[in-house]
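Partial complex: the chains shown occupy the same locations as in the complete assembly.
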Amino acid sequence: MMDVKRIISKIEKDYIISNLRKEERIDNRGLWEYREFRIKSDIISSAEGSADVSLGDTRIITGLKYEVGEPFPDLPNEGVCTVMAELLPIASPLFERGPPDEQSIELARVVDRGIRHADCVQTKKLCIKENEAVYILFVDMYVINYDGNLIDAGGVSALTTLISAHIPEGIMGDNGLEWTGKYLTGEIIVNELPLVLTYGKIDDIIFLDPSLPEELVCDGKISISATEDKITSIQKSGAATFSIDEIKMLGNKTLEIGSKLRKKLNLLQYLSKIE
Amino acid sequence: MPLIIKDEYPETLFREDGKRLDGRDNNELRPIKMEVGIIKNADGSAYLEWGNNKIFAAVYGPREVHPHHLAKPDKGILRVFYRMATFSVFDRKRPAPGRREKEISMIVADCLEPVLFLELYPGTSFEVFIEVMDADGGTRCASITVAALALADAGIPMKSLVSAIAVGKIDGKKVIDLSGIEDKAGEADLPIAITWYNEEISLLQFDGDMDLNEMNEFLDLAKEFLKSIHNIQLDTLKSKYIKLQEKTSKNKKDEDKKGDK
């Protein structure tokens, strides 16, 4: 949680909270309603997959690069997929230049976990030759404008980037690595479509997809990743506490809302057409 | 490039007699030992052994904020620095703090802040330093538990203690308090912390997969054993005050005796 609560005035804070108490939000959404997602894919010509995702006015551009390297000794036939996030100083006066801060580490971690543990990326498909050569994927997210809830936007952005992937296919020949001229695409790499849903909490009120003003005044957040029928990742952040019943309720909500969102976004439309 | 003995996982996490590899039942805690006041220079401190985990926590504060621009005019700030010794894990950790350590530091701070009255200490900071000397699964839960004790030892007003424990699934069975090998080779691991003043969850993390039923069962299971952790914390603090009392009353007796002369 960023340390910027001071920049919201007491009056604005009280206004946001009193509205939430009436189950009204400053942008007229319902408590369990997302802002609009806008998605473009494969927009970066230098990247082997990319996405430009907006959630309301929050906007993240993500690109995929790869290297070929040695596998980890304990996973000799699996590639690696890493996620990085940078909160660019263009995106908000709240973001500072410099090495990744807590908020960007959190963004990368939560998105990474959603992908990693949901069996989303088929790391075994990223093996070129056991013990010798595997793909190392870099999914790097850049926040272009910040209007709250980077995590959910980042999750969709990273997933769309992987779906849009088109990585040159290599095989190990007698003279080392050779390129077949074909591509590994998102169709091969991506298995599950996990989505991460983030809820804010102020006092005892819980709501989906906090916008920036809501994020700045809320006590804390919880992000839950889920596939169609499984919870795959949970991360609480900030000083809010949740009762056990609230968490059970949010698990339920996540599967329900996630399923609808998955249908609506229809991310598989962004599969690369290259073969 | 260093060649390291391969850290292989066992094929099964249960023995033939149905016990876990370290001889525990599914719902059995590892041995836990806590002490407070162990670091003389600190404003408050605690030491925890939890299975093979060995963790020190020290609290300094309220004190002036460095660097100054982090200070807040309306409340104190809580900063947590979780660090692991290089030799606390199987492969030597690099000495500089890594991303994982920064992330856990943030999580522990988020977890402790709700029980403090930071608004009473504008312009100051509390620093909690957590040093893991030996690690064997569950260090973040252990760190929260020992840090809460150190805060209490420092005499800082708190709404309640915070206790934490991990529950999870290994070889398809629900267990509590996962050891290092169970954490790595098992299917699921949920570290959970509770703030006792409102009996709410202040830490919850999960990576793996579980359906809703499983999640609900995990939460209920954790709640039960969080109480055990809480009791050990309370006993540790009580025994400190008993020792203090004994010392005081002894001093008093000694003085009384002197007075008699």
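Of note:
Residue numbering begins at 1 within each chain, and the chains themselves are lettered A and B in the order written.
We adopt the following convention: a residue touches a chain if its C-beta (ideal position, glycine included) is under 8 Å from a C-beta of that chain, and two chains touch if they have at least 3 such contacts.
For clarity, every value in this text was computed on a predicted model and none was experimentally measured.
One representative per chain kind is placed here, while the whole complex contains A x3, B x3.
Assume only the chains that are shown with their structure count from here on.
We define each chain's centre as the mean of its Cα atoms; on that basis chain A and chain B are separated by 29 Å. Partner chain B is touched in their complex by these residues of chain A: 1, 6, 73-74, 102, 105-106, 109, 113, 116-119, 220, 222, 227, 229-244, 247-248, 251-252, 255.
Looking at the complex, you find that chain B touches chain A at residues 4, 6-8, 72-74, 99, 102-103, 106-107, 110, 113-114, 190, 195, 198-212, 215-216, 219-220, 223.
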